[in-house]
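Worksheet: one structure, shown below.
For this view, one protein chain was removed and the others were kept in their places.
Right after this comes chain A.
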Amino acid sequence: MALSTHRTTTALLRHLTPAISYLRHISTDSTSTITVETSVPFTGHKIDPPSRSVDTTAQELMSFFRDMALMRRMEIAADSLYKAKLIRGFCHLYDGQEAVAVGMEAAITRKDCIITAYRDHCIFLGRGGTLLESFSELMGRKDGCSKGKGGSMHFYKKEGGFYGGHGIVGAQIPLGCGLAFAQKYKNDENVTFTLYGDGAANQGQLFEALNMAALWDLPAILVCENNHYGMGTAEWRAAKSPAYYKRGDYVPGLKVDGMDALAVKQACRFAKEHALKNGPIILEMDTYRYHGHSMSDPGSTYRTRDEISGVRQERDPIERVRKLLLAYDIANEKELKDIEKEARKQVDEAIAKAKESPLPEPSELFTNVYVKGYGVESFGADRKEIRAALP
């Protein structure tokens, strides 16, 4: 009764028609392999791209759906919390780009490192972060992953191999190469995924770091999450050559459909193998963000609403996986709706709990500036450790 089938057409994933002709298969064994073809082939630069056929299982597809639904819910809830002024400052939302996070997680282990910029909420979740930690950190509470002292742009999870969470565009790229350097130094057969955006792709530090990574064959995979807009500027207005996967020149590159979780998974697995043997590789994920650059940006002054809704209809990552699940009869409409409801419930519960979480103590202002120990007591320039006396 467990049938695995090789899909001969990519009609399922063609964005044009929801009416799909395919063979219905009953697959009750959730771990048997299903092979799916990605709708868009990979394009390689100085490398042979991997095959379009991706192996997956029903279990994996369900987990994709669940995780992406949770991420989507979390980001939308963050939107409301920001408008309710519970989240302040900058809040960069990832909805639309979830496929990159879940696809990457599916291809690697927690021992591999991921480092990214400020659009980090969903990747944090993928690395093992909890909703409570996430919302508490966003609202500046004690239970946040960085004890409320980091904020939206500074999520970290050391046990999960998630190195942040960085506010300055492009500054995480040399850090990522440093993580890869440490991995090479320790010889531990792990890789580092350094994520950056199409805006950061024009930073000098990227090319400096790329040079060094290629020089020393560091196991670094540089992933350009190309959502086509660097803050408010479209990519064609910012980059002379928007083919970011080619800009590594001597470093091989791969262009991937970033809205297809399976394509992302295939590319990341391929990249990991490559990096462990041959050194750095660039992955360009062709993706899209529905929200603006951050919550202070409406997102519609530099692009049309039609464009946004067009992408949402045709390329939405969650919809893709939903169609797959329905096509393979792994779940029916109601079950998927239930999963989404469950996600909503989890998010609402987490928010309620996070709201109850207390604000950090005043003394927390001065903790973690230095590491104490070995008899080293560190203070400010006048060597005073001040106890806060707030009114």
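Following the convention adopted for this analysis, contacts are C-beta pairs under 8 Å (C-beta built on N, C-alpha and C of every residue); 3 or more make two chains touch, one makes a residue touch a chain; residues count from 1.
The working rule: contacts and distances are computed from a predicted model.
When the listed names "CDCA4 protein", "pyruvate dehydrogenase (acetyl-transferring)", "Dynactin subunit 4" or "Autophagy protein 5" are checked against UniProt, the chain not shown comes out as "pyruvate dehydrogenase (acetyl-transferring)". Contact with the undisplayed chain is limited, among A:P49, A:G103, A:G126 or A:G176, to A:G176.
Per the touch definition above, the residue from A:C145, A:C224 or A:A350 contacting the chain not shown is A:C145. Across the entire complex, the residue among A:G126, A:G164 or A:G258 in touch with the chain not shown is A:G164. Checked against the full complex, the candidates A:T43, A:N211 or A:Q346 give a single residue touching the omitted chain, namely A:N211.
The set of chain A residues touching the chain not shown comprises 113, 115, 144-151, 154, 156-158, 163-168, 171, 173-179, 181-185, 204-205, 208-209, 211-212, 215-216, 367-371, 373-383.
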